[in-house]
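Quick one: the structure is below, questions incoming.
For this depiction, one protein chain was excluded, whereas all remaining protein chains were kept in their positions.
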Amino acid sequence: MKILYFAWLRERLNRGEETVFPPASVKTIAELMDWLATKDEAIALAFEKRDLIKTALDETIVEHDTPIKNAKTIAFFPPMTGG
Amino acid sequence: MKILYFAWLRERLNRGEETVFPPASVKTIAELMDWLATKDEAIALAFEKRDLIKTALDETIVEHDTPIKNAKTIAFFPPMTGG
Amino acid sequence: MSITVRLQSDIFDPGAETNAFLTAHTKAGAAVTFTGLVRSDPTNPITSLTLEHYPPVAQAQLEEFANRAIARFGLLKATVIHRYGKMLPNEPIVQVMTLAPHRNAAFEGAQFIMDFLKTDAPFWKKETSPTGENWVDAKIQDDTTKLRWE
Partner (left out) sequence: MSITVRLQSDIFDPGAETNAFLTAHTKAGAAVTFTGLVRSDPTNPITSLTLEHYPPVAQAQLEEFANRAIARFGLLKATVIHRYGKMLPNEPIVQVMTLAPHRNAAFEGAQFIMDFLKTDAPFWKKETSPTGENWVDAKIQDDTTKLRWE
């Protein structure tokens, strides 16, 4: 599963993407965030305020409680500031 | 005193302006409209629906009950349709 | 001067006017251009539109609306261009441009000016169609729309 990071998340983690293999017990995006946080202290810190992290699953913006199923790409990013 | 007519008022009356000399008893625009109507049947007809006639006194848009005083120019016109 | 009002019979170039309006301005973050076009609905086509106006009052009223928009919405700049005389379908009739630090001010400033322009600036439209000439009726809806600013 490919993970993408954008904006200050990308800068803080020093990477824009990575490939991870979460166990079958990780069923939702929220659970994926918990699992990523246990593996990496920088992620744990960056994900501390959960409501400041937005997510997209296979290029569709979704809520944290969305089931991952067979998703190929999950993106994490801060609230948008375009325009 | 100069009177100006615009749009369909001008077309119906066949004139864009005229000079009139109302008596001293004509004190407001509404009274001027009454007086003009007594002098000219086309004006009487055109002024029949008073709320469809807007007015300006010396280049300022005003209500019908405005005193004329020493006004130089009074304009009559239909509701505006610009833009 | 932060406001400009131009009445002219010549056609104007909407994009060139926008670019001329968008000169560098400290604090500018948002610009809105509204362009009113001569509409010729295929179910009721017109061959031309003629606008009559009362020049000094039209100029003064548009300057007043622009100044009130500047004060009310904190605009940095506002320009109104309004044509008179004969024009053809799809040609521009009017353009209102606003510049502001943020988008809501720019949008609302332009809407405010257009709402008052529609009902309170002395312009009158006459449509010419294959079947004759017709003075356009004022819309009650325009009076209602304007009430949102009270």
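All chains are identified by letter, namely A, B and C, in their written order; residue positions are counted from 1 within each chain.
Quick note on the criterion: a contact is a pair of C-beta atoms (placed from the backbone, for glycine too) under 8 Å apart; a residue touches a chain by one contact, two chains touch by 3 or more.
These numbers come from a predicted model, not from an experiment.
Novice: Given that one chain is not shown, what are the shown chains it touches?
Specialist: A, C
Novice: Just one of C:6, C:25 or C:68 touches the chain that is missing; which is it?
Specialist: Going through C:6, C:25 or C:68 one by one, C:25 is the residue touching the chain not shown.
Novice: Write down which of C:72, C:86 or C:103 is the residue touching the left-out chain.
Specialist: C:103
Novice: In the full complex, which residues of chain C touch the absent chain?
Specialist: Missing-chain contacts on chain C: residues 13-19, 22, 24-42, 89-90, 92, 101, 103-104, 106-107, 110-111, 114, 145.
Novice: What residue numbers in chain A mark contact with the hidden partner chain?
Specialist: Where chain A meets the chain not shown: residues 4, 6-8, 10, 54, 56, 59-61, 75, 77-83.
One rule holds for everything that comes next: only the chains that are shown with their structure count from here on.
Novice: Can you compute the centre-to-centre distance for chain B and chain C, using the mean CA position of each chain? Integer Å is fine.
Specialist: The answer is 27 Å.
Novice: Centroid from C-alpha atoms only, then distance chain A to chain B, rounded to Å. What do you get?
Specialist: 72
Novice: As a quick test, compute the distance in whole Å between the mean CA positions of chain A and chain C.
Specialist: 48
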